[in-house]
Each structure stands twice: as structure tokens, then as C-alpha cells.
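Inspection log for the structure reproduced underneath, given as C-alpha cells.
In this view, the complex is presented without one of its protein chains, the others remaining in place.
Note that the chains are named A and B in the order they appear, and that numbering of residues resets to 1 at the start of each chain.
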Amino acid sequence: MLVSEIHYPRDLLELLDLMRRLPGALLYAGGTEILRQQAGRGVSLPAEVICIYGLPELRKASLSERYLDVGAAVTLAEVLELAGSALPSLLADALRGIGTPALRNLATLGGNLASRDRFMDAWPALACLDALVELRDSGGATWINVNRLRGEDGRPAFPEGGLLTRVRIPLERWDALALRKVGGRDYPGPDTAVFALAARAEKGILAAFRLAFAGQVALRLQEVETRILGRSLPLSEREHRAFSEEYREAAADLPEGLAVQFGALVDGALRLLAR
Amino acid sequence: MTLPFILNGEDVSARIRSVDRLSDVLRSDFGLLGLQSDCRCGSCGRCLILLDGRLVPSCIIPAFRIRGREVVTIEGFAQTDEYQDIVAGFRSAGVENCGFCDASKILSTAALLERRARPTNAEILEQLSSAPCRCTDPEALLRGVLAAADRRSRRIYRRAR
Partner (left out) sequence: MRRREAPEGGRRLSVSDFKAEGMIYAATVRSPVARGSVRSIEFPRMPTGYRGILPTDIPGANAMASFGTSIPVLAHDALAYAGEPVALVAGPDPILLEEISASTKVLCDEEEAYFSWESFSSDQVAAKHVAVVGDPDLAFSIAETVLEDSYTNTALEHYYSEPQGAAAAYDYDKLAVWCATQWPYHVRDSVALVLGCKNEEVSVRPTRLGVHLDGKLWYPSLVACHAALASIVCGRPVKLLMTREEDFLYSPKRARSSIGVRAALGRNGDLTGLDLRIAVNLGAYAPLADEVLGQAIFAATGVYTCPNIRVEAYAVLTNNPPMGAFGGLGASHSFFALEAHMNRLAASRGEDPMDWKSRNVLRKGSTLLTGEPLREEVPYGAIADRLARMSDYRRKYACYELVRKRRGDRIDGPLRGIGLSFAYQGSGPFLSGDDSNAYAVEATLDKELRLWIRTSAAVGSEGVLAIWRRSAAELLGVPLESVTVLPPVTDEVPNSGPSTLSRNVTVVNRLVDRACEAIQKRRFRDPLPLTAKSVYRVPKPIQWEEGQVRGSPFDTAAWAAAAVEIELDPWTFEPRPIGLWICADGGKLLSPERAAASLRIGASDALGACMRERVDPTERLGRRDDFFRYGLVPLHELPPMTVAFLEPSRKAPVKGIGELPFNTVPAAFLSAVAQATGVRVSSLPVSATELTRAMEAT
């Protein structure tokens, strides 16, 4: 029976020091993604575990006119409650679709974003909202766009050794927001993914268009989005077909079921613009 | 390792291993059989407890994680007036549970009413989805929670007067 050594840092400095000294240690906040996949009697964890849930620096949240800042160890339920109607509905829908209310009292936003194996449910919404994440190490802190958590190959590319401390969510006006989960709702598997769309029009011209689809790999075609921008609404039948085909081609490497669903979701999104 | 924490209002300590789930520690070490250690993946809701006042599934919490925290199980909650409100509300609405999910439904209701004294039907159904069971009659459960909310509000109002 592998018994783990458990560490309880009291503040961020102590945590960063532990991370430096124990590079293979598991950071344990909500732990829901770790333990949701272990249904045996005992819990199986690496040799070193660092408990980060209670750290005050990771549990803060603040709301301003332009941003919602959320500490990485703030639970999903707390994000939904604290932000209330200020939380963009795209993110609210994504979070509310995760697990049960009880599970959301345990799962953290940071934990959802820091997954190494796949993109979890919050990523597509945060990608469309152009959210930022603060990463810290003993050298200091940097903010990076959530879209940079996606590698060239479309897989998660969370920086090694970095500690996610905050998530900053821009609060903007949107005319169209849509979120859909496909492939099964409760357990992220190879055939499940989340689709997010955010769009805004100004004087009949498409001023913002962001579309993300993520499961084990993530799709976000920023060059296509750039070409859609600036077009007059509604889109023509020809424009709809052309963009739909581009998206479908980009999804060709996805598992077939997901590719089919993605195509239908893109068509749904483009139909929205056609109205 | 030794784990100090607050259990049902009392300071306690348990000898645990890193492999131990909180649900198993509560059942084996403290004899608190009101919760079950069932699915062990946080979905069936039979292990629900209140951790620092929040409803959580204890089966996916390793015991080490609750050092210094406050845990309330159904046995502790059963000493409160709120518990009586809920049990009476369920009874008046004809809620019949299978005997395995009762605690989780009661605690789910308690956590909801603490936040929302007069919950909507949608809020009730979403909250009680934390405790799914094949014995559930959705209509009776909805009536039961509303009846519990009503009893609770009237009791608090009487006390305030």
C-alpha cells in the first residue's frame, strides 16, 4: 500500500518553496478530477501531496466593472454565487453543467483549468471570453491568455512547474452566447466535448466572433474568426456554407462522432448569425 | 498520521492513512453509519456531509484534506430544529425513501434552505439532484422540501416574535 506524505503549507511562499523542493508533488485542492477516476476502496496518490485548498491567496475573489478575478481554489459553486448575474452566462452554463451541486462545492476553477490530460468544461467558455490566468513560480507571476493553455497540436499545454493562482474573466457585452455539451454529461471521456460561442454585432456588422470546442483536444480557429469579422449580418447562404466547410475540415481528425456533432454545432452558430 | 478536526460540534482526532477516504473514516472510526461509502466517485450522493457548512460528497475527499475543518454528518444535524422541520415536511408530503438515501436528501435540503428560505421548484430539483436514487418520486420530494421550507420559515418567524 503506497502511503503518501502530506504537506500543509500555510501561505503562498511556503507553497512555492515546497513545489521547488518536491517537483513531482501533487497539488491537491478540490481533488475531484483526481478522485473521480478512482473507485476502489483506498485512494491512490503520488508519494508527495501538497494540500493547497485553504491558502488564503488562492481563495480570494473580486468583481469590478471590467473583470471578475477568481482565486484558483475558489469552488465552482462559489464562483456561481459570488458573481451572480455578473457572471457571463456562457461561463455560468459551463459551470452549472459540471457534476452535481454537492460536487461543485468541492471542485475548483483552477483545478478545472489545470487538467493535463484533456480540456475540462470551463476552458471553452473562458477561451471565448479571452480570460487570463495568473501563473506563479518562485521567480514571480505572469498573466497569460487561457488560449495559450492549448498547444500547437490542440492538446492541453499547461506550463510545467507553474502554479495557477488566479483567473481573470473579462466582463463584456455580448449579443449571442451559446454553450453545449456533447457526448455525455457527467464524465469526461474520449467522445465528450464542450462547445462555446460568443458573438457581438455593432450596427449590423459582426464585431466579435469566437468559437471554441474542446474535449481531449481543443479547436479554436482564430484565423477563420478573423475572416468572419467585419461581415454584414445576416450572413449569406454562400458565406454560411464556406465557413461551415472550413470548420468541418479542421475537425476531420476528431473522433467521427465528435466531428459530426461539431459540424452541426457550427451550423447552429452560423444560423444564429444568419438571423 | 493524526487528523484533528471538528466533528458534529466536538473537537476530535483520528488516526488515518493517506489512502483513507473521509466517508470510510467517519463510518469506521466514529461509527457514523448515516452516510454510506458507496460509489466512491462523488456521483451517488449517499456520502453527503456538510464541510464548513457546505454540502459535499465525502467519498471523494481523502481524510487528510479536512485537517482543522468542521464536519457535520446527519447524526449531528439530527440534533437541530432544522432537521425536525425537514423530517416533518417530508412526512407530511408522503416522501418515502429506501432507507439508504434519506440522510443525503435531508442534508441536501438543509443546505438549500440555509441559502434559500423559499426555494423555487427548479432550485429544489437541481439541489436534490445531488442525491439521486431510484426510490425517488420527484413530485413527493418537491412537496416535501416545500413543506419543510414552510415549517422552517414559520418556526423562525415565531422565534423572532
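By our rule, a residue touches a chain if its C-beta (ideal position, glycine included) is under 8 Å from a C-beta of that chain, and two chains touch if they have at least 3 such contacts.
It should be emphasised that the depicted structure is a prediction, and the values quoted were computed from it without experimental measurement.
Of the candidate positions A:36, A:59, A:104 or A:118, contact with the unshown chain belongs to A:36.
Only one of A:161, A:230 or A:268 touches the chain withheld from this view, namely A:268. Checked against the full complex, the candidates A:178, A:208 or A:273 give a single residue touching the omitted chain, namely A:178.
Summarising the interface, chain B meets the missing chain with residues 19-20, 33, 36-41, 43-44, 94, 96, 98-101, 122, 125-126, 128-129, 132-141. Think of the hidden chain as still there; on chain A it touches residues 1, 36-37, 39-42, 100, 178, 180, 182-187, 189, 191, 257, 260-261, 263-265, 267-269, 271.
One rule holds in what follows: only the chains that are shown with their structure count from here on.
We define each chain's centre as the mean of its Cα atoms; on that basis chain A and chain B are separated by 30 Å. Touching chain B in their complex are the following residues of chain A: 1-6, 8, 28, 31-32, 35-45, 49, 51, 53-54, 75, 77, 99-103, 105-106, 186. Taken together, the chain B residues at the contact with chain A in this complex read 1, 17-21, 24, 39-43, 45, 48, 51, 54-57, 60-62, 64-65, 67-68, 108, 126-127, 129-131.
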